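There's a structure below that I have some questions on.
Omission of a single protein chain aside, the complex is shown with its protein chains in their original locations.
This part shows chain A:
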Amino acid sequence: MMASEGGEDHRLPRIASAIRVIPDFPKPGIMFQDITTLLLDPKAFRDTIDMFVERYRDQEITIIAGVEARGFIFGPPIALAIGAKFVPMRKPKKLPGEVISEEYSLEYGTDRMEMHVGAVQPGDRALVIDDLIATGGTLSAAIRLLERVGAEVVECACVIELPELKGRERLGGTPLFVLVKAA
């Protein structure tokens, strides 16, 4: 696990070392970046949230969109700290009421992501939050949903990036901020 853009920040080594790598999950050959161990370290979890809050608190962000399910862990604390709305981006048929949906590619096949109609207004300034960016498929679906309703997606924010999968290039020009990069 390499440290990242926050480079000199003294909090990053503890955050990075709190993340556990699980080999061959969910299938052989994948080195899974497990953030649950970060959540077991209250200081590391607090520092993670603080680093995002410090970056965004003066950016007039009105929406934090968190991708199910691990985006639900990191997004709400940021939203609460900066006074933004939290909007859950969910798998199909989880959100009650009227939704819009966006299809995205998986390694084999496709999936859909849904957002509530009316959650976001034109002109809202939004962040998309997830624990990790791999291929960028999920995040780019989230960006498209927000843009379809007229929001401005200011940035995507993740704890971890897997740079070799080049997800950063698939975000349609939306900037990406991450705390740690993993090979």
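Everything that follows uses one rule, which is that contacts are C-beta pairs under 8 Å (C-beta built on N, C-alpha and C of every residue); 3 or more make two chains touch, one makes a residue touch a chain; residues count from 1.
The rule we apply is simple: contacts and distances are computed from a predicted model.
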{"item": "Omitted chain, identified by the protein name its UniProt record gives, among \"Peroxisomal membrane protein PEX14\", \"Protein cornichon homolog 4\", \"Prefoldin subunit 6\" or \"adenine phosphoribosyltransferase\"", "value": "\"adenine phosphoribosyltransferase\""}
{"item": "Contacting the left-out chain in the complete assembly, out of A:Gly29, A:Pro42, A:Gly109 or A:Pro122", "value": "A:Pro42"}
{"item": "Contact footprint on chain A, counting only the chain that is left out", "value": "20, 22, 25-26, 32, 34, 36, 39-42, 45-46, 49, 68-70, 72-74, 76-77, 79-80, 83-88, 90, 93-97, 116, 119"}
